[in-house]
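Of the protein chains in this complex, all but one are displayed in their positions.
Our next item is subunit A:
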Amino acid sequence: QLSQLNQIMKPICLLGHMRSITQVRFNRDGDLIFTCAKDPHPSIWFALNGERLGSLVGHNGAVWCVDCRWDSEKVLTGSADNSAKLWDTETGKCVLSVDTNSAVRSCGFDFAGTSAMLTTDKTMGYKCTILLYDIRQDPAGQPACQMLVPESKITSAVWGPLSRFLITGHENGDLCQMDVRAQKVIRTEKHHKGAINDIRMYKDGTMFVTASKDHTARLIDSYELQLFKTYKTERPVNSADISPLRPHVLLGGGQEAQDVTTSGAHVGKFDAKFFHTVYEEEFARVKGHFGPINSVGFTPDGRGFVTGGEDGFVRLHSFDNDYFDFEFE
């Protein structure tokens, strides 16, 4: 077992946020890291050495989500200040801003990079909504189309293959395929028993991994939402990602705030866990965070990974040779 991974690899610690990290993302090329937190300024960093490129200034509240377009030219952020903003990556300038009725929980560019999807929270008077915008228009003005989600609110959402539909994870554990343009739910599956905290696509978009409050992460196909693998842990899973290089799945999580009684800052409880994709067995843990891990991601080349925690720290790891040679019998 490679249980001492973190002794060999020394992580680069990105200290840029004053509050808990909400999401960490790479651009497609893997040279930039995007981080957002419960403070209003998302940051962009060089993955090579951890130097900060800059922050995006404009939001007035916690930033829940961030996405980078496939050509790395534009960045999309969604915030609790009831707005989503489009930024120019190179200059950090805000080029577009749309106001929503409630906090923006997820956001994402479609495959072509011409549309942006947003999902908003269910709050007083406003139902959870999915909004699609054509970002080629300037100003974007009204959403090209929108869809209300009547029952359980969306807690995580990504575009499906070829952006024909959205794949949404809900608070009650439901997983749906939503065709927003046709205003219908194509398919619903209930694989999880608790809220789905994160959904991450595999590099080719054919399958994805879900991270849930029910202590499991699951591997599911994008076309028919068929459950294929389940990874079990002892804690709620906040985020998960699939390695683009090896048959490994990375899970990050932690206990709920209200369950923190005596275990408190018990060292070692907040680890990033590695599972074998096919055998569903945990084979390694990497410690380091002082609080639950909220977001994880492999580097696009699979040679490292990044984790963002409740403690406000973002840790960038590079795998050493042992990781690439490691095989299950």
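In this section, contacts are C-beta pairs under 8 Å (C-beta built on N, C-alpha and C of every residue); 3 or more make two chains touch, one makes a residue touch a chain; residues count from 1.
Note that contacts and distances are computed from a predicted model.
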Discussion item. Given that one chain of this complex has been left out, which of "Ribitol-5-phosphate transferase", "Eukaryotic translation initiation factor 3 subunit B", "Proteasome subunit beta" or "V-type proton ATPase subunit" is its protein name according to UniProt?
Written reply: "Eukaryotic translation initiation factor 3 subunit B"
Worksheet item: For the chain left off this view, which of A:W70, A:Y126, A:F290 or A:F326 is in contact with it?
Response: A:W70
Discussion item. Using the document's contact rule, name the residues of subunit A that touch the chain not shown here.
Written reply: 28-30, 46, 48-49, 51, 70, 111-113, 161-163, 204-207, 214-215, 221-223, 228, 232, 234-235, 255-256, 259, 262-263, 266, 277-279, 300-301, 328-329
